[in-house]
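One chain of protein is taken out of this complex; the other chains stay put.
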Amino acid sequence: MFYREAGDFKTSYVEDSQTFPLRLDRRAYYVLLAVAFGVVPLFINDYWANAVFVPFLIYAIAALGLNILTGYCGQVSLGTGGFMAVGAYSVYKLMTAFPDVSIVIHILLAGLITAGVGLLFGLPSLRIKGFYLAVATLAAQFFLVWLFNKVPWFYNYSASGQISAPERTVLGHAVTGPNTTAAAKYLICLTLLFALAWLARNLTRGAFGRKWMAIRDMDIAAEIIGVNPLTAKLSAFAVSSFYIGVAGALLFSVYLGAAEVGEAFGIQKSFLVLFMVIIGGLGSIFGSFAGAAFMVLLPVLLKNVLVGQLGWATDLAAHIELMIVGGLIVTFLIVEPHGLAQLWRLTKEKLRLWPFPH
Amino acid sequence: MLDAGRTETLLEVNNIEVIYNHVILVLKGVSLTVPKGGITALLGGNGAGKTTTLKAISSLLRSERGEVTKGSILYRGQRVQDLDPAELVRMGVIQVMEGRHCFEHLTIEENLLTGAYTRSDKGQIAADLEMVYSYFPRLKERRRSQAGYTSGGEQQMCAIGRALMSRPETILLDEPSMGLAPQLVEQIFEIVRAVNENEGVTFLLAEQNTNVALRYAHYGYILESGRVVMDGPAAELRENPDVKEFYLGMSDKGRKSYREVRSYRRRKRWLG
Amino acid sequence: MPEQMLFATEAALNGLMAGVMYSLVALGFVLIFKASGIFNYAQGVMALFAALTLVGIQTGQIPFSHLINAIFGTDLHHFGWELPAIVAIVLTGLVMILLAVLIERIVLKHLINQEPIILFMATIGLAYFLEGFGDLMWGSDIKKLDVGLPQGINETIDRVTYDAFGYGFFIDNLDIVATVVAGLLVLTLSLFSQYTKYGRALRAVADDHQAALSVGISLRFIWILVWSIAGIVALVAGIMWGAKSGVQFSLSLIALKALPVLMLGGFTSIPGAIVGGLIIGMGEKLFEFFVGPMIGGATENWFAYVLALVFLVFRPQGLFGERIIERV
Amino acid sequence: DLMIPNLSYRTGPYAANGVPYADGFTDYFTLLNERDGGIGGEKVVVTECETAYNTEKGVECYEATKGQGALVYNPLSTGITYQLIPKVTADNIPLYTPGYGRTSAANGKVFANVFNYPANYWDGASIIIKDILNRNGGDISGKKIALVYHNSAYGKEPIRTLEELAKKHGFELTLLPVDHPGQEQKSQWLQIRRERPDYVIMYGWGVMNAVAIQEAVNIRYPMDQFYGIWWSGSENDVLPAGEGANGYRMISFHGTGSDYPVYQDLKKYVYDAGKAAGDGSNPGNVLYSRGMYAAMVIAEAIRTAQELAGHSNVTPAEVRDGFEALNLTEERLAELGLPGFSQPIQASCEDHGGPGTAMIFQWDAAAKKWNPASDWLASDSEIIDPLIAEDSAAFAAENGIAERCN
Partner (left out) sequence: MTDMTEGYTTADGRRIGPVLMDLRNITLRFGGVEAIKNISFDIREGEIRAIIGPNGAGKSSMLNVISGFYHPQEGEVWFRGRKRPPMKPYEVARQGIARTFQNIALFEGMSVLDNIMTGRLTLMKTGMLSQAVWWGRAQREEVAHREKVERIIDFLEIQSIRKTPVGRLPYGLKKRVELARALAAEPKLLLLDEPMAGMNVEEKEDMCRFILDVNDEFGTTIALIEHDMGVVMDLSDRVVVMDYGKKIGDGTPDEIRNNQDVIDAYLGVSHD
């Protein structure tokens, strides 16, 4: 009854293809933006920033990137960890080589470098499909990790091969290094996420998005109606890697501050981001957010409840946490295989009909 | 010809409602009865709900996230709507799905043999295989090809042949004529009639080719947007003026040319 | 240099053996993929779980003792028995079958006709769950698995080759056992899938769930069947790898060594799993032997994948995989 | 109360090692609480936080606990340590990383908040070489030594040191990386079998250790020429290889076994009282002892801090000062029920790295225990000090840190 589209007429095609066609949704979105940019930074503390918000924002960027590749273009990739490493090491090299250039530029450049690497590893996708491709992308994952671990130039010849981010500022506020405030970390990640999500939305709603989706849904038919699979797939790999590279750069420089490739960008990272995308909803911008939120928040929440509230031993809690996360993943898939985004859509469809059942 | 009133009812669908994805209501109270040993046709336009009805009966709905929310489906008087599709096959109900659904990596022959999955009488299976090949010589030529690489019509034959291989009591046929060359369409319906008359197999078929369907069926139901709007013995339906006009494409002057259709725009709209 | 050749041969032989060990894991993947198109990410965790259960049963550990102790303040550890290996193995086999039944009941049944990636994801959920469950049940300490498999250098081969070439080859007894076991498994499973009607049904299910249902193939039965077999294959892999490295969490990571094997051999081919294993094993060891020293070593992980990738570019379905049908 | 977070890992690939360490750590504080009513009258609250050896969870644990007044961190992971170094410095909380972490943190002039006494990775490498020297009458030129290492930041740590030592003593160094998790090491060990290095040194962690020892047994590599750093020498690592592991050498900066008097108290106040952290199977083993060692040093540092501050409820900053002023003497160790357990430590503003001494132990497979096989050995500061100076200077330059202690 309250949630409806009646009376919400569209009089132009521009209006009709808005991101949030319903007025109510649109308002909710503006309120959310205002809160995210205006209110949260005032109250955020280190714990909320580091345990919840910053990882969520960064993973949301990575999830957006992978969603473009896997969700929109249908190419399952398990190389995310490796590509994030490319972003991280690029930004590290840039930061240390050109200390005077703005970190924001470095981060974007890191994204571009990753896009190039992604393009390279995307080449086999022209021949290899489905799970074969997924497994093949692991070659990128393992090779890149090995490379960054092996070639001392990448870690500036430090004794242990660890890289650590020196302090860099944006508009006079430190955004990397130990003196960064929670709000600064949060804001830089939020701003980048906002911008990138907006770009992703634009890309996916237009010609590129349709090319990708056509390839995803039926690559042969797509080719016959005029989509060049080479450019479609490679552009998806490039854009996706750009996002993932930016996420990797942020993860290292803003969030972790120090990283070691095998540990921070190992295969489990690839899987983690893939979970986010699938749980959130393949081919959905909102889904990338929802999935990232789910996979970042749930463990923190469970840990807080099981250990903090119930006072269980940490190992019991950790085991049970694994079981719960696994169980929830399965449950969600059973309830709605197309992810949180679809669940949300269906709920809205029901809401629109409410109080009538159908 | 069989008279529905006189023979035993094999399958009974009572006022079922089907919802997909918990929100999309597709069938709004469909009831029908299929007599044992009869050929019953389910007619209706695109999206009328024919396929959905058949899937509801064969329990395949659940795998499409659809669900029978009201009403009941009885087979031999027993409630079957919560059964596993495999159990239903063992009870003797098999469905030929719309859009062929062959196992594309299996050869034609392997496809046919999976039809006999529930059976164990080796010798008889071999004989039936030959029977199917005699119905569809084209399949015999292509028996070693992977089904995925055969033509549309060949796949359709394969799907029908596969169902015959299970020696069912009832076959649910979804659009058997689709994509088949005209003489094959006749042939398929001849096969349907032969199997029906010789072996007493009951048929429920959804078909767009109303013309042929009504020539071979005993009884027909016409579905429109999820409801049964008309039913009756096939011969009567064939004579019904509305059916004639909209489903058989006959005007008063016999079959009208498709070229002429252009001049009159969808009269049915006004007729309601 | 002949000595170099000898060394290379030894490396290659050991590579073949290592490859067999990978194949054991890959085999489980293949079975499930073949039967349902499911890429079972949980295969590695199943091997871990099987090995944990085996040790637990054999040494009479009380399951969930940690949890029970935490809740009730008791101090339970062991039942106090030591079972003969064979009994424990049989019991564990039964547990794996039970697990297959439960997985079908609780998870797969609800996911009929879903896209492969969704099913893949579900198996990841399963892997998480099993990992937590296994640890909760049996504890996360390292356990020694001892079912009496021989280990260490095979003296005969060492001696014979020494007499022949002046350099004794090192072949691990455990690897020899693994090779024999893997050979038997591959043979039985190939026969099963080739010559029984279930074999055909498996492939039918993998192609089209709905159509399989419509001809009366009970997905539930087929799934329970293959997941049970895969569970038992996982047990075998768990025993072999557990004997090698002890039973603890990292055992589940052997799945990662199996993936390139799978890819190279083809996801749907049982013999492919073994041939792929041999190629990968030998390839990575030889590469490490010849090229590794030049570029700093530890190349095995990525080399296996790159090797498989190169193969795939020429044969996108792997060596023995079913041709990918592309038609409109 | 004194809040001491325990960033432990009882799950994940390294759980088997994380558990005994965490148990020893916790049990020692339980003992202090039960027997002495805490430290200086203040109860110690040990808050465990599970990291699963994962750096991101480590950060989350850090943030979650630091707000609760955490006094000192000991994450038992080189990766997490690297991440925490800048953070603890900004938050002025001490970070104690005995025998792991960033080696150059021994330089207090640059790393104000990090302490890694009594010994670090480079000391470890140097001491192993020293033992080898001792066994060879001081001359190992021309010998071949292989390093089998965990292919991660941690495993790579000793390489530079060993290279320097190789130059100095004229031995030949072979590097053999093993990727995580390290279940498959055939190539590495075949190479060892072919090249027959005179000694093998291992820097491993987790399952890699056990597999390496098993492989060494398989190729019949002489166990007493096989050395493990302290993280590669726990019961977990040698037991699976059974008899074969007899004679394996391990280096440690503290004693092992439950013969120390403190165990009587532990038994009385902790184990028998049902307050033990784990399942009771670990006391006395190497990693348990090391956890206990870390706890003991932290307790002593807090005690020192309390003395310096003149009040018992110390702040993290005061505990940092306590670490810097720590003077752990042999007498004090004896008092604590740990006579001869380790070497004395006298920390200072410059020296956060301690004496750099350790001892070689050898595995007795029949008795299932570690026997001392050397005296306390000191590392070669001639090699190590310049390396530390160089590395910390680089860090200081990169991060714009001015040297302290002038």
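First chain written, first letter: the chains are A, B, C and D, and each begins at residue 1.
Rule of thumb we're sticking to: a contact is a pair of C-beta atoms (placed from the backbone, for glycine too) under 8 Å apart; a residue touches a chain by one contact, two chains touch by 3 or more.
Since this is a predicted model, take the numbers as computed values, not measurements.
Colleague: Indicate each shown chain that the hidden chain touches within the full complex.
Modeller: Checking the complete complex, the chain left out touches A, B, C.
Colleague: Which listed residue (A:V76, A:L138, A:A159 or A:A214) would be found touching the missing chain in the intact complex?
Modeller: Here the residue in touch with the unshown chain is A:A214.
Colleague: Decide which residue listed in B:E17, B:E154 or B:D231 touches the omitted chain of the complex.
Modeller: B:E154
Colleague: Touching the hidden chain in the full complex, which residues of chain B are there? Just list them.
Modeller: Spelled out for chain B, the touching residues are 20, 24, 43-48, 51, 98-100, 138, 142, 145, 149-154, 156-157, 175, 178-186, 208-211, 246-249, 255, 257-259, 261-262, 266, 268.
Colleague: Need a quick check: the contact residues on chain C for the chain that isn't drawn.
Modeller: Touch set of chain C with respect to the missing chain: 328.
Colleague: Could you pull out which residues of chain A are in touch with the chain that's been left out?
Modeller: The list for chain A reads 12-14, 17, 199, 202-203, 205-208, 210-211, 213-214, 216-218, 220-229, 235, 239, 283.
We take it that only the chains that are shown with their structure count from here on.
Colleague: If you take the mean of the Cα atoms for each chain, which one ends up farthest from chain A?
Modeller: Relative to chain A, the chain whose C-alpha centre sits farthest away is B.
Colleague: If you average the CA atoms of chain B and of chain C, how far apart do the two points sit, in angstrom?
Modeller: 45
Colleague: Provide the C-alpha centroid distance between chain B and chain D, rounded to the nearest whole angstrom.
Modeller: The computed centroid separation for chain B versus chain D comes out at 75 Å.
Colleague: For chain D, write out the residues touching at least two other chains, lowest number first.
Modeller: 10-11, 15, 19, 151, 179
Colleague: In chain A, which residues are in touch with two or more of the other chains?
Modeller: Answer for chain A, listing residues that touch two or more other chains: 146, 149, 313, 315, 318-319, 322.
Colleague: Mind listing the chain C positions that touch chain A in their complex?
Modeller: 33, 39, 66-67, 70, 106-107, 110-111, 114-118, 120-122, 124-133, 135-136, 140, 256, 259-260, 262-263, 267, 295-296, 298-299, 301-302, 305-306, 308-309, 312-313, 316-318, 324, 326-328
Colleague: Name, in rising order, each residue of chain C that touches chain D in their complex.
Modeller: Going through chain C, the ones touching chain D are 7, 10-11, 14-15, 17-18, 21, 65-66, 69, 73, 75, 77, 135, 139-142, 144, 151-153, 170, 172, 241, 244-246, 248-251, 253-254, 257, 284-285, 288-289, 292, 296-298, 300-301.
Colleague: Within the complex, which stretch of chain B touches chain A?
Modeller: Residue positions touching the partner: 19, 21-25.
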